[in-house]
Structures are given as C-alpha cells and as structure tokens.
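Got a structure here, written out as structure tokens. Questions coming.
All protein chains of the complex are present and in place, except for one that has been dropped.
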Amino acid sequence: MENIGLENIALFSGLILSLVGLWGLLTQKNIIKMIVGFALLDTGIHLIMIAVGYVKNSTAPIIGEGVTKANAADVIADPIPQALVLTAIVIGLGITALMLAYAVKMHQKKKSLDINHYKDLKW
Amino acid sequence: MNDIIIKLLWTLLGLFIVLNWGMLMGASMRKIVARVAHRRGIPIYQPWLDLIKLYAKRTSISHGVMFYLGPVFRLGGGVGIFLFLPLIYGSEYWSNFSWAGDLVLILYFQFFGMLGMALGAGEGGHPNSVIGITRGLSQFTTVEIPLTLAVISLALQYNTLSITEIVAAQQGGVQNWTLFTNPVATVAGMLSLLGALRHAPFNLVKAPNEVPIGPPTEYHSAFLGVLRTNGAVLHVVEAALFMNLFFGGATNWAEFIIKTFLIYFWSVFVGVVHPRFRIEQSVVWFLKIPLAIGVLAVILYI
Amino acid sequence: MVGPIYIIAIALGLAFLLGFFKKLNANIAQTFMMAGVGAMSFISVQWLFGHLAGMVTETVTYTAGFKPPFSISLQMGAMEAGVTSMINIFGFLGGVYLWRKLKEMGLNAIIIYMVTLMGLNVIVLTRDLFNLFVFLEVSTIGIVGLILLERGVNTISSGFKYLVAGGVISSFMLIGTIMIYKYAGSLYINDIITSNIAATKGGMVALFLLLIAVILELKPFPANGWALDVYESANSGISAFLSAGFATAMLFVLYKLMPMFPIEWQAMVAVVGGITFIGANLLGIRQKNAQRLLGYSSAGQMGLLTAVIGLSSYLNEQFIFILVTILLGHYLAKAGLFWLAGIVKEKEINSWSLLRREPLLVVLFGVFILTLLGMPPFPSFFGKWELIMKLAAGGQTTWILAILIGSFLEAVYLFKWFGYVLKGENEGLPVLQIKPEKIISPVVFATVSVMAGYYAGSLLGETNFAFYIPLMFIAAIGLLEFLPAFVKNTFAIAGMGYLAYTTLPGLFETDLLRFIFMGIFILGGILTLFAGYYYKGKRQGFYPSALIMFAGLAGIIQAETLLQFFFSWELMTIGSYFLIIRGKRSMTHGFSYMLFSLAGAYAILAAFGMVDAQVGNMLSALGGVTSHATLIFALLAIGFMTKTATLGLHIWLPGAHAEAESDVSPMVSAILLKAGVFGLLLTFFGMGAESAGNSSILYVLGWLGAITALVGNLAASFQEDAKRLLAYSSIGQLGYILFAYAMATQLGWIGGFLYVINHFAFKAILFLTIGAVVLRVKTHNMYEMGGLIKRMPLAFIAALIGIIALSGVPPLSGFAGKWFFYNAVILKGWYFQGAVVFFAGVIAFLYSYRILQTVFLGQLKDEHRHVKEIPLTFLIPIYILVIGIMIFSMYTHWVLEPITQYLTAYFPSDPVHWDGAAATTSLGYWNGTWVMYIIGIMFVLILGWLLWLNAKATKVKQFNMVFSGERPFTPETTHMAHNMYAGYNKALGFITAPGITTFWNKVAEFVTDAAGFIRRIYTGNGQTYAFHIVAYIVIIYFMIF
Amino acid sequence: MDKIIKDLTSRFKVTDYIQQRPNMAYVTVQKELAISLITHMRDIEGFTHFVLLTAVDWIEDNLFQLTYILNSPDKKVDLGIRVMIDRENPTMDSAHHLWQQVATYQRELKEMFGIDFPGSPRVDESFILEGWDDIPPYRRDFDTLKYAEETYFPRDGRGSNDPAEYMKKKLYPDEEK
Partner (left out) sequence: MSEEQNINQNNEPKEDKFLAEENKIRLVTGPDGKQFQVNPLDDYFCDKRPQVVAPKNKIIEKFLNWARAESLWVLGFGTGCGSIEIPPLLSPRFDAFRYGVQMRPTPRQSSVLIISGYLAVKTLKRAIRTYEQMQSPKYVMALGSCTINGGMYYDSYNTINRVDQYLPVDVYVAGCMPRPEALLAGFVKLKERIKAGNAEGANEYAEKFDWYKANQKKIIKNWNMPDYNW
C-alpha cells in the first residue's frame, strides 16, 4: 500500500478516467454522450496533471504553518501544476460548453443527436 | 559559257536518244506481251504515232493553273532525274549534270514529278484521279523502303553515294557488278523497281477498269503527250539508275540499251504473269519480303 | 519600438472594452476593431522592418516582471515579427473582407475575431509551453466560434467535428506539456531545449505527445478529415483565416518547438510532412468543391512546409529563406483563393467560369494559383528552387522526387480548376456580384505576391532585374488592355523589335547557336504577331500571354545561370499555356499541355538540382558534371522532350495546336517547340553528347526520334482536321530533329539545324496559311473545304512552297536536310533508324498531298464561292517567310557554312567540305545553287513548250469533267477527301492506334481512382476522424519507438 | 389452293376467280379491298414473296387492270390479284409499306401508264424515261409509230421482207409462185 502512494492512485485513476472518456468519445453515437466522454477525458487529464505535481509528504504551496520562504521549495508541492490545472479546467469547461452549444444548434437544425446523421460532408 | 552550251547540246541529244529508246522499249515490251497472248500486237512505231497524235490534237481544256503545271512538273521530274544521272560511264558528256548532286538527289527528285502530277490531277477535280493518287502515294511509301535499304547497303559497300563512283567500283568484269558482289541488295532493289515502274501486280494506281486510268483521267491532248513523253524518259532513266547501281553501269550506248532493256523487261515479265494486288495488299507485301531482304542487305554490310 | 506585449494588450483591451458596450453601434465597434488590428499590424510590421534593417535584435519581453521560467516571456525575433506581421495583416484584410458579415453578426463576433487574432499572436510570440497550449485553445475556441458565422447544418456539424478532434488533440498536448514539465522541470522553451529531457523514456514520450499534437494541428494526412469539412463549409473568410492565419501560426509553433525534439525525429517530421503533401494533393484531384479543394491544398502545403522543417538539416543557411517563401506563397495564395471563393459563391469548381465575366478576378485568380504552385515570378518559385537545390546538394533524391510528385499532383487539380475558370461553360450561371470590401483584400495580396516574388528573387542574388524588364513591359501592356488590338499589337511588335535590336547583333558576334534560336524566336514572334493585326476588338488577354511566352523564350536564350534558365522556362510555359487555352474547345488540351510541361519542368528541375550540387549554378558549367551524369542527361532530355512532343509525351500537342487561334498555332508550333530543341541542344552541347554514358541514351533518343517521326507522320495522314494534321506533322518533324541531334555527329547536327530553321519557316507558313483559310471558311475539316485555289491563289502558292520545303523535294531547302540526313545516317551507322526516318519522310507525302488537295484543289463548295483571299495581315508575314525560304534554298551555304564552322569546335573531324554552294562529304556531294538553276531552267523550258503547244486550252469549270457520261451532282459528293487513305489505313493504321493516349488515360484513371478510393477514409463521421487521430498517434508512436 | 380461295372468298368480296394452273390462280377484287386483301395474304396466309405488279390497259372498257402476283414459298403457290381501276382517273392505294420494292413498280406504272399511287416514295420522279412530256407511252391510245416518225427522223427507203420469201426469191429467182 505504501508503494502505491496517493499520486499513483491519482495518476492511474486519471489515466483510466481519460481512457474511459476517450472510449466514450470514440464509440458513443449520441452527441451528448460524446460530450460526456470528452468531459471525462478532460477530467482524467486534470487528475494526471495533479498527480504529476504531487510531492510526497508535502503540504499545499501556501506560505504559513510550517512553510517558510526558506524551506518552501522542499516542503511544498509544486504549485505550477496546480495553477496549470486551474487554467486547464477553465479551458476544458469552455470547450465543453462550446460543444454543448453546438449540440443544441445541431439538434435545432436536424432534430437528431446521432453523430451518424451529420455526415453530409465527406470525402 | 561555251562549255555550258556544248554541255546543253549534248544533254539535249542524250534526252533525244533516251526518249526514243524509251518509246522503242515500251513498244517492244508491248509487242512481247502481245506475243505472250498470241497476238501480233501494235506496230513497233505505234508510240511515236500516238505521241504525234496527242500533240496534234486541235482542242484542249484546262481546269486551272495547277492542272496546267502538273504535266510540267511531271516531265520536269523525269527530265530532272535524267539530268542528274550519269548515263554512260567514263563519258564526260553523257554524265550530264551529275556533278550537282548525288544519289540522294535523284532518289528525292522522283517526288518532284509525283507531287506535280498529283497536284495537277487534283486540280482536275475528278474523284477518280484522287483515288488513283492516294493509291499511288500509299504504295510508293512502302516501295521506297527496300530501295532505301539497298542504297544504304550500297553506300556501305562502296563507301560513297556518288553514282559515278559506284559505277566505277563495278568496272572490270561481270564479277564486280553489285549483282554478284551484293546480291541481296540487288534483290531488294529489283523488287522495289517492280513497284516503282507500276506494272502488275502493282498497277492498281491506274487500274483502268476500276478508276478509269487513275490520276490522268482528265488529261488529254498535249497534256497527255507531255505525260507520255515523261513516261518514256522516266522508264529508261529508272532502268538506267538501277543499271548503274546494280549492274555495272554502261560504258557505251549498246551496253546501255541492252541493260536497260533487260531491267525494264524484268518488271514487264513479272507483270505478265501476275494478277493485280489491292492497295493494302501491296503495301503490306512490300513491308514483308522486300523489307526483310533490304534489312538483310544492310545487316550483311554492317 | 512598441513592445510586442502591446499587441496582446490592444487586442485584449479592445475586446474587453467592446464587451462592456453591448449596445454600441456595430459600425463604430468595427471601426474600433479595425483600428486595433491595424495597430497590431503596425507593431509587428515595425518590428519586422526593424529586423530587416538590422536596427533591432531579438527581444524578449517578460510578463509579470520575472525571468522565465517563473513567468511567461514573449520573444520578438525576426521570424516572430514576420509571422505576426503576416497574421495581423491578414487579420486586418480579413476584417475588411468580412466587414459586412461581422457587422451582421454583431459585437460578439467582432470580439471573438479579435480574441482569436490575439490568440494566434500569442501562440507565435510566447516562449512558454503551457501558455502556448492555453492560447492554442483560445484560438481554437475562437475559430470554432467564428465558424458559426454561417448557420448551415453542415457548417455546424463540421464545427462540432472540429471541436471533438481539437479536444482529443489538446488532451494529448496537455498530457505532453505536463509530462515535459515533470521531466524538464520547466515550461520555458529555452530551458527545455537545454535540458536533457530526451534522455529518459518518459521525457521522450512527453516530447512525442507534444510534437504529435502540434503536427496534428497542422492537419496531417490522413488524420485531417475534421479540418477539411470546416474548410469546405465555413464562411470563406473564416476558411481563409484557418488556412492562412491559424495554419501559419501553427507552423511557426512547430518551427519554434523543433529544437526541443531529438534530432532523429526530424526525419519523422519530414516523412509525415511528405506523406501529407502527396496524400492531400492526391485526394485533391477528385475534388469538385472549391473550398474543400482548397482545404486539401492547404493541408498539402502545410505538409510541404512540415517536410521543409523536418529537412532543415539539409537546407542549412537557406532553410529560413525556403520556409518563408513557401509559407508566404501559401499564405498569400490560400487567403486570396478563399476570398475569391467567397466572391464567387459557387461551390462547384466547374461553375467558376463565371469569374470570366470580371477580368480582374481572373487575373487575381491566376496570380494566386501560380503563387500556390510556385511559378515564376512569385516567391514560392524561388523557395521551391532553393529547396530542390539544397536537397540535391544533400543527395536527397527521394525527397526531390516526393516533392516534385506532390507539386505535380497539386498542379493537376489547380490547373483543372484554372481550365474551368478560363474556358468552362459560363452560360446560365448567376450574375457575379462584387462588393467593394471583398475585392480589396485579394488585390492587396496579389500585389504583395508579385512584389514578394521580386524581393525573393533579388535575395537569391541573381542579376535579376534584367529578367524583370520584359515582365514590366508586359505589365505595362497589360495595363493598356482597354486599347484596341492593333495598338497593342504595334506596341508588342515594337517591343519585340527592340529586343531584337538589343540582343541579336551581340549574339551574332558571340554565339551562333543562340543567335539562330533567338532569331527564330524573335523573327517568328514578329511575323506571327503581325498576323494579329487581323483581329478586331480588344483581344483581351492575348498580348500579355503572348509576350510572357516570348519573354520566356528570350530569357531561355539569354540565361546564364540555371535559375535564370528555369525561371524563363516556366515563364514561357505559363505564357504558352494561356495562349493555348485561348482557343476554342481547348480546355482539356491546355490542361494536358500544362501537365506535360510541368512534369517536364520538374524533371529539368531535378536535373538542375543535381547539376547545381556538383558544379554550381552556371549554365555553362553543365559540362563539369561528373557523377550521375547519365541520370542528369536523361532527366534533362525527358524534360525538354515534353516540349518537343516526342512520342509518348506528345499527346497534348495535336489538340493544343489544332484548337488554338489562327495566329497562335504558328507561335506554338513553329516557335515554341524550338524551345525544347534549344534545351536539348544546350544539354548536348553542355554535357558532351558523346561521353560514354550518354551515348546509350542518345541511341535510345535516336530510335525514339525515328519512331516519333514515323508515327507522327502516319497519324497526320489520317487526320480530317487541317490544323490537327499540321500538328501531327509537327510531331513528326520534331521527331526528325530529335533524331538528327541524337546522332551527335557534325553532319547530323548540321541537318538538325537545317531542320530547325526549315521547320520554323514552313510550319509558320503552313499554320498561318491554313489558319487564315480556317478563318475564312470557318471550319477545320478538310473535307468541307476544297477548290480554294480558285479563291485564294496566293494562299495556295504559299502552302505549295511550304509543302515542297516540308517534303524534302529538291530544289527547296527541305532536300538539303534529307541530304545531310542520308550522309549522317550512313556515316554514323544508324541504318535502321535511318530507314525508319526515310520511311517517315516518304509518308510525309501522304499528308502533304492531302492538305494541298483537299483544301485547295478538288471541288469548290457552294458556300465558298464568294470567300475572299486570306487577309493581307497574314499574307505579308507568309510571303516574307516564303521569300526567306526561297533564298535559304538557293543559298543554303550562307547559313550552313557558319554552322559547320561553329560545330567544328565540337566535332573537330570536319566531315563536310564547303566549296561555295557545293557541299562534299566523304560519301557524296551536293550543290544547292546549281540544282536550283538547273531545275529552274528546265522547268521554264518545259512550261514554255507546253504553253506553245497548248495556249488555246479552253478554261472550263469544276463540273466539266469526265463522269461516265453523267455530270457531277454536288461538289460535296464529287470531292474525294474524307478518309482519303482508307487503303493505307487498312494496311498500316494499326501503328497509329492511340495506344499512348490510352496509356496516359489509364494512368490518369488509375490515379483518380486511387484518390477516389483513398478519400473514402473521410467518412464524414466526427468519431471516425477522432479515431483517425488516435490511430495516427499510435502508429507514429510505434514507428518511432 | 382451293382452301385458300375458299377462305379468301369467305373473308373478302372476290368477284372473279380463275384457276390458271394447279398452283396458280387469279382473283379479282374491288379497288378498296385490294390492299387489305394483300396484307391479309402476306401476314396470315404466308404469301410473303411479292413477285410483280403490272398493269393492262383495257381501253375498250375504259379500265386499267392492275395485277399483283404473290407467291407463297411454303405452299409453293402463286396468287394473282387483279384490280380494275377507272381509266379516266387512275389512282390506286399504294402498297409500298408491305414490300419496299413495290414502290419501284408503282413508279414505273406511274410513268408508263400514268396510274397514280399517292404516298408512294419518289413516285413522281422519272424512272426510265428522262424528261417525257407526252401521254404515258404504254397507254394504248399512244401511237408509238406516229410518235417515232414525228420525232426520230425516219430514214427513207426503209422496207421489209419476209425472210423466207426473200431467200427463196434470191436463191431460186426462176421459180414462180
């Protein structure tokens, strides 16, 4: 259990989550399900990102209780991935929202949410 | 200047001899053909009479300028070959103007007359003329190949394209004739001659019972006279060319006459015993046997 | 210098501000936006000029006051300045173009537009990996938002596909980024480059994910279906944005990130790019939809540029030049073409013929197409040239081949499209509405393209200006298009005259070979142009095209370097293409002409590359080639033989020449074909015709020439169309010429020169005459003519003399050619080839007679009873040539003796001896002047005799003939013309069976079928596209690791 | 044969019937029925071969008699169909649609007898006579001798002999009759 470690759990769950999301994105015919798949993929990646930034036995990168400027680098977890994750979540959200907006538009036009019905352009 | 005038006079004399010999030769050939058919045939002087009659026709018509020029081109072609062909080996006067050009000139000068004739007949507007000409040209294209190959073979053998030199190389006895030194080329050349002289089986061009007489359908009177004159000259000259190339040339008129007669007789002989080819048949025929022989002639001398 | 940060500041600030004023008048908002974009453009352009002028150095701006890696930094180097300038200028012009649309869509669209533009700028400028990711996403979101400018269901679904695919890609990119951070400990690109990240396996995977994501953003084949749908369905302004703006930025990202990756991966990048270049262009062939076609082209161009980046190690110091010029070409052309697509509003490319209603649009279209293809004088030409040169220097033959194949495939569909524009049916198409704001941007880009071309050329350090003088003259003539034809004609002739005045005397002193060809080009040009006085009206487009061709021809002669030669060669090809395609029904012929020409040009280019790699770029250095000499020789020969229409490469010619206008046919037949001959001669002279490896090629060429002559002449005999007959005859004659030069002996070459001059003269005479006759009788079919000698005696005489010269009957100059041939063939020992050539020569009689007989002799038709003699403007040049041919025939030695001396330098053995007019070889002798005298005198004597005998001949009319006691009924049924050589056809027609045409058709069919088969991977399903992306990543992964 | 005729009579109003030979018979029908009868014979009875069409001028009755002769290759019988038409206004329905060659016969009849066949191809063009402008020469009221004498410059002194008499006179001049 010790060998596994929290970051690995996060990493693997993130990996599995993103694979599930990718699988959903690639196989589900329903557009909404595809978007859900994408969201899962996105979340999985965020988990991975956090896992990457995780440092064992370290605290949150907030200066204060036990964390001084001097030992900050040794004690705190890397703050950058966390910052990145925040940004990534925002962007992922934006994209998901845009996808949903598109889904609404598509449904308005063709009254269908099956991705197979939108194949007019090809070749 | 004097030289040239004398030269011209000799040339005219030569032309006169060749013309008359051509007519005599034609008449004797017809006599021979008649005898083969158990007839007596025409009087030996018939060609002269025909010619006089044609020139003495009182009326004539003309379809246009080219119609008029056609026979001029035609006779020009025949006389031109005569002019550029050395007749008698070793005689300066009887070598005519052969210093102006070699064998190639003569080979290509044949076309001069053909082209003019073709255009003249074309201007006549008669469809049969044009049919005849297309046949003639078609056949001629393939007739030329064996001859070309034979000439190349000769050029390789004698290393020259000058007729005079080719004849010179054949002097000194029968064994030196191309006929014996290069028999394959001779065969190719003589097969080509059959087509060039247009006797049967290669006479579809003027096949009288199909396209009345072919190219000269519309020609008559003096026009036809000119054409007949040319025919007489051309036959002798063609025979003389082959004589020079393959049969050792001639050193005197007697030899000239005998040899040209025999060469001409060859085509008549073949003609008498053969029926007529259709045009595509003759085209293909020339591309088979004579072409193969011509190729062989060249291969032997590479 | 205004800092690059202000670019972002302006954009963001404006976007925010505008967001506050929701109710703001759209006009004002848009003005603000344009002002903002203008300011952004200004900033980047000033940096660009600063860099170019050397006033500034690479500058890094730090945000938040920290040094990286702790903050985001923006770098403004020369490249960045250039790329942001491109993006911002595009943004500005695109904004102008989209003016109406944006206004219609309101403030939000304007904001998104600005944000997207800003995103692209940051992508270029930033040196932070995550920042890059963020702004990539911002731009993607922005683009997808802009896609919604159009509300069709296809647009929306394609936008969704784009989003799905983009999402997948960005996921990988994100993983890659974060893993890089894990292994490199920094997101600052410069740090990553210096860190040894590739040492660990995980680091490699991280880099791989990043790289593949960037590559996928460049839409590599075949994982690019999602982008194509967007290109096809989005508003053309947005497609332009995607292609010119977004792709440019992404390409720069790849360029920027390249140092991060292991050096071995460059090959992978190059291969990916190469496959995309070929694959996308292959599939483009089947496209009918203009925007989708442009999408394919866009993907292809990106592939090429990716390949260039991947190949950077071979390109050395020229890498940037190549990258920038090709990128610039793509950027200008693609934006321009998408914009035009928005103006035309027709989806199908065969409806683009309506562009023809607006000449300006056609010009723009032409400029863009040529820019895209890398034709001179546009920038990508120089880029491609340098690319090939450098690749050749690196010994990368496979790459040269791949790039040329890709370019060729691209040319296939672009010129098909061009053909539709120039010649397609435009009846019944809707009216073209041009809004002013839509036309400005393409005009600006076209202008920039031309200027950039000049600039790129001068960067290569050529004495480039001399080659631009004719172009400027042409441009001037082009501006005078509104004038009537005869004025322009006068200008054109004056220009040609000036060219002759300045060049010919000098060439006469220095180089006889070039003098002869220049003489043919210029003299022929002037004479054929003279015939153009016949045309009334403006004759739009004719003079620029013709003069471009002549400028190219003159350039070929004057070229000293390989580049100059190739430049002129391509110029000539373009000009002649425009000339050829002007004819009726000549769309397909112009197309096949262009394809063969381009294929030939690429062969030449490849060969030049190899030459350049070995001995430098001087044309005269051709002889110094040592390695691969045979290959180079063969490539050059094939390249030039496409112009001489040697058998196998000839199928473009008959149609192209036959359908061209009456005065264009002689230009392209009598003159243009000689360019190929000149090229061959340069090769032979330069590379030494007799060197060991080449002689076997020459042997093959000899046979090829002989068979070409045979088949060309035979096919000519079976034609019903007069001009087609002459065209086939040209093929045959060029076969002779090829044969003559392939002999590589002095005699052969004298014969060849004789033929070149002769063919020029008689083919010009014949094409002008027949062309003029066609103008009068309004038909090409010979069986519909006949008897015209009565109406056009002068034309007949000219044609007769032309035919006599053609057929080689003494005494005209054609015979001289035959004489030299005989001698040369026998001395060379090519007996059987020679026999074939002579057979072909005799067959020439068939068609010579046919054209004279069926056009001029025989039966005059009812409707031609009142036709006039051919126009004087044709007669004058024709008779100048006739007189020329007579003099040349009489005094052949005036020309041939100097040529003999000239050739003695190459063939010291001197087998021809000239004594006055008499030529003697070791085989035979010939005296042209005397032959002429003798024949002339004899002819006159016989004619006189006949006249004396027969002066009173009654002149009769055409039906007065023997008709078996009947009379003819109609001239049509009495004229023996149709299927004239039926018997011959029966015997030998199989030789002319169109096997070669069938072969090329099969090739074309195979290629298009392959394209049609492959493109089925683009199912139209967004999931499939996403799957493609995943599969692509996996495959590449396994290929690398 | 009888069966055919019987059958025929039951279907058409056949006025006259002559059995010329066992395998040859003539029937006479009305002008209006003729073509349908012929069609019937061709299509039903198997008289697929058209032998000839000719005419006789019955000037006394003021009639033209048209005779169509048909042949049945299977039954090996001939059938002649006679049609009497008015001589003053000779028209007859055309049968060229049954056999193409009928048109040629009709053209000849038009030229030689002046019998019109409206609708027959090229029926008005001259067939054998080129430029004939007299009454049709096969009509019996056309006097060919008179016409020849008027037109063709007969040579005087023409006489004729009975060859037998002539030879007898020549060989045996003394022998009296």
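Note that the chains take the letters A, B, C and D in the order they are written out, and that residue 1 is the start of every chain.
Here, a contact is a pair of C-beta atoms (placed from the backbone, for glycine too) under 8 Å apart; a residue touches a chain by one contact, two chains touch by 3 or more.
The model shown is predicted, which means the values in this text are computed figures rather than measured ones.
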item	value
Neighbouring displayed chains - absent chain, whole complex	B, C, D
Among B:I213, B:V226, B:V268 or B:A297, the residue in touch with the chain that has been omitted	B:I213
Sole contact to the chain not displayed, among C:E863, C:D915 or C:D1009	C:E863
Sole contact to the chain not displayed, among B:S60, B:S98 or B:T148	B:S60
Residues of chain B (touch criterion as defined above) contacting the omitted chain	34, 37-43, 46, 49-50, 52-53, 56-61, 208-209, 212-213, 216-221, 224
Positions on chain D where the hidden chain makes contact	126, 128-133, 137, 142, 144-145, 147-149, 151-155, 158
Touch list for chain C against the chain that is not drawn	776-779, 862-867, 954-960, 962, 964-971
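Operating definition for what follows: only the chains that are shown with their structure count from here on.
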item	value
Between chain B and chain D, centroid-to-centroid distance (C-alpha), Å	61
Distance from chain D to chain C - Cα centre to Cα centre, in angstrom	79
Sites on chain B touched by chain C in the complex	55, 59-66, 68-69, 71-73, 75-76, 79-80, 83-84, 97, 99-105, 108-109, 111-112, 114-115, 118-119, 122-127, 130-131, 133-135, 137-138, 140-142, 144-145, 148-149, 152, 155-156, 159-162, 212, 217-218, 221-223, 225-226, 278-281, 283-284, 287, 294-295, 298, 302
Parts of chain C lying in touch with chain A, wherever the complex brings them together	130, 134, 137-138, 140-141, 144-145, 148, 151, 153-154, 156-161, 163-164, 166-168, 170-171, 174-175, 177-179, 181-182, 187, 225, 228-229, 232-233, 286, 292, 1015-1016, 1018-1023, 1026-1027, 1030
List of chain C residues in touch with chain B within their complex	787, 789-790, 793, 796, 800, 803-804, 807-810, 815, 818-819, 822-823, 825-826, 829, 831-832, 834-835, 838-839, 842-843, 845-846, 848-849, 852-853, 857-859, 922-927, 930-931, 934-935, 938-939, 942-943, 946, 949-950, 952-956, 958, 960-964, 974-977, 980-981, 983-984, 986-988
